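One chain of protein is taken out of this complex; the other chains stay put.
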Amino acid sequence: MLAAACGSDDSGSSSETTAAASETTAAASETTAASDDSAASDDSAATEAIDIQMWIAFSDDARLNFTKDRAAEFNAKQPGYNVVVTSFDSYNTVFEQAQLAIDDGNPPEIIHFFEAATQEALDATDSNGDPIFKSVTEAVAGRTEILGEPVVLDDVVSAATKYYTIDGSLYSMPWNTSSTVMFSNMDILNAAGITEPPTTWQGIEEACAAILALADAPDNCITWPNHGWWFEQAMGQAGQDLANNDNGRSGRATEVFLNSEPAIEYIQWWSDLEDSGDYVYTGTQRDWAGTAAAFSAQNVAMLMYSSSDVTIITEDGAANGFEVKTSYMPYDGDRPYVGNLIGGATLWMANGLTPEEEDGALAFMNFFSNPDNAALWHQVTGYIPITNAATDLLEVEGWFEESPNSAVASAQLNDAADTPASTGALLGNFVAIRDVVTIAIEDILVNNVDVKTRMDSAQAEAQQQLDDYNELYG
Amino acid sequence: MAAHDHHRGFSLHVGKPGLIKGRTWPTHLGLWIAMLVILFPLLYAALISTQTNAEIFRFQLTPGTGLGKHFDQVWNDRALDRLMWNSLVQATIITVAKTVLSLLAGLAFVYFNFRGKWLVFFFVLITLMMPTEVMILALFRIVSDLGWKDTMAGLTVPFAASATGAFLFRQHFANLPRDLSEASQIDGASPLQFLFKILIPLSWNVIGALAVIQFVFVWNMYLWPVLIISDQDKQVVQVGLQGLQTLDTGLSFGPLMLAALMVSIPPAVVFLALQKPFMAGFALSADK
Partner (left out) sequence: MGIISSFLLAAAIGVLSFGYRTKREVALGLALGILGASVILAALDFCTFASDAESTEGVMGVGLAGAFAWMFGSGTKAILRKQEAAGLGSGEIRTGTFRLGWYWPWLLLLPTLVILVFFLYLPAYRTFTLSTKLTRLGAPRVGERCLSNFSELLVPSPAVVVALPLASIGLMWGIGLWHNRAEPGSFAHGFSGAIRPFGIVIFLFAIYYIFEDVDGGYRQIYFNTVIVSSAIVVVSMVAGLGLAYLTYGYVRGIMVYRTLLIWPYAISPPVAGILFFMMFNATGGIFAAVADNWFGFDFPDYARNATLARITIVLASVWKLLGYNLLFFLAGLQTVPREQIDAAAIDGANSFQRFRKVIMPALGPIAFFLLITNLTYSFFDIYGTIDFLTKGAPAGATSVAIYEIIRVGVDNGDLGRGAAQSVVLFLAVIALTAWQFKQSEGRISYGSA
């Protein structure tokens, strides 16, 4: 429960942030003050502002302050509303708290769910059998403006719409979207005579041999967090579905495929890399913070991570005196490459709100991702610009020339073939099934058990989870 | 949550310690070593709380430059003050409620004869083997069905009574001279007057002991608030620490250590303030 999947942690500490980030930090103090003022004046106003509760899975300064600042701006702009941001330390914690709140029957108006929770959010119903969440497309109902805020829902980039479109429309409002990328400490790579980051598994092995042969070699060559997301990405690269019915896209998934041949091969490669000492496992599941710290402390030369932290990791490298280069997530060079998928999260809107509450929530979510805000969000973090308009804005500003690392994730997603495997799976109990994969891989890394045997039992366990889920929701 | 349920009376009292004759420096040396080992984690945390991550990675052994910023981050930005206030309110309510309910139960057990007394006693005694943790999933559903999710009631009411407290006072009262209540009845005092005028003034040590145990127990509560509170404005401090693990690049060691130290101050203060009655409160049974 430490850090959110797909990179929730990390912002620069204030002395070492980007220009963009320090702008927000500066803006933060102003707008926080502004929100205090408006809250005070709202209290004395005749009509009370409508509270819109928003739960997010970010607890680091950069992301949390960005969200609070946007909420404060919105509240100042729309005096009838008061968006209240509540922060949790990870996606898993929000998901867990959301389940408790749904069980209790009182979910917040806006909630931040990671991609793995999509099916569960769709299926969630209250004790009367009514859905807990309402489709944002349905709620927008073709409007181009809500409370004066232009609707941006139809401008969301294709990588995100591909994943989140269900029955032809978006149920939730895409927000932070990333992909897996690799960060290289170019000072170390150059010292080892490597000019470009490796692009394949085989390339990593060669690079590591050279790096660990250095006189002042780092402790290990490479690390990345143990998170089911990596497994899903590798399956996308290999064109292997995780579930039947086209990865759950053409009908409800009823079977999972965790012990497929590409799956075994990927985990075997990972495990071998760990055995050889090239890869270091930090010992904690979903350890975004720990792996980033190892890279930042130069204990490893390469880090596979979420693109969510491109800005921060790049700047942090500069602050610690080394150059960071971002590249595509390496794939198996012996196998045709199909495509990587997204990760991240969307904002879900509660069902059963009053029309005023609903409009407020919709207006805020569209304001939150308007071109300026979406571009700034991308600059502060590294998540891809979520709308085409935001991408255009950044291009006009020359941002991608200025910081080429920031362009990598979008490019990787645009290069992906349009297949169910590289779109990503939609299946029930995915959060728990991800856990099954993560635990199995941990078992393999730590206890050196046989990959095939272990994945066979993971397959059985995950199938049981899916069967149980479909019995209750199918 | 359950540890507190095992304080039962047995003979304990703090007497005058024996004088050591002869050389004392080996004892001093031993004590210093023990003290350094035990205090080391705290001292080290204090050092880290002043350092930025860069300073930590550089293995700097002198105080760093981050203390002011860390304090600002945890106290102002993350409202550690409000979290601590919530914990303080929760701990106070439970401590007071448990003490009062236990006093009343002790009064009923010792100064009344009634049909089915052994059954009630039995009923209360059995709960000693029912730690809240093993039923926490069901308890969550019961409390949230009452509409107490995200409320102070949800944080406090389920813990407002305990068998431990009832038995502690029951035993204490049973050891007081019987003529106290006889005299009091002759004076025409009601049971409650008797409780407040006679019993409580004679029970401060036990009350103090129970208060320390309860305060520390509630202040350190972790699992239940994780489940029942999701509104961060109402969250308690131990759970609030969760959100302080990743404020900056990677792990935010400094702010986390600072918060961990600050969080440990109130229970320590209560413990030190009530140390004497705490110790004396367990000098209960046979010899009184």
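Read from first to last, the chains carry the letters A and B; within each, the first residue is number 1.
Rule of thumb we're sticking to: a contact is a pair of C-beta atoms (placed from the backbone, for glycine too) under 8 Å apart; a residue touches a chain by one contact, two chains touch by 3 or more.
From a predicted model like this one, the values you see are computed outputs, not experimental measurements.
Among B:85, B:123 or B:196, the one in contact with the hidden chain is B:123.
The residue from B:166, B:207, B:229 or B:247 that touches the chain not shown here is B:166.
Residues of chain B in contact with the chain left out of this view: 1-3, 5-6, 8-15, 17-20, 24, 27-28, 30-31, 34-35, 38-39, 41-42, 44-45, 48, 53, 56-57, 59, 101-102, 104-105, 107-108, 111-115, 117-118, 120-125, 127-139, 141-143, 157-161, 163, 166-168, 170-171, 174-175, 178-182, 185, 191, 194, 216, 219-220, 222-223, 227, 238, 241, 250-251, 253, 256-257, 260, 263-264, 267-268, 270-272, 275, 279, 282, 285-286.
Where chain A meets the chain that is not shown, the touching residues are 1-2, 92, 96, 99-100, 102-103, 124-127, 129, 132, 219, 281-285, 290, 293-294, 297, 299, 431-432, 435-436, 439-440, 442-443, 445-447, 449, 454, 457-458, 461, 465, 468-469, 471-473.
The rule is simple: only the chains that are shown with their structure count from here on.
If each chain is reduced to the centroid of its CA atoms, chain A and chain B end up 40 Å from each other.
Put simply, chain B touches chain A in their complex at residues 52-54, 57, 69, 73, 77, 140-141, 144, 149, 227, 230-232, 242-251. Taken together, the chain A residues at the contact with chain B in this complex read 1-3, 8-14, 16, 55, 59-61, 86-89, 93, 97, 100-101, 103-104, 106, 288-290, 292-293, 296-297, 312-313, 316, 319-320.
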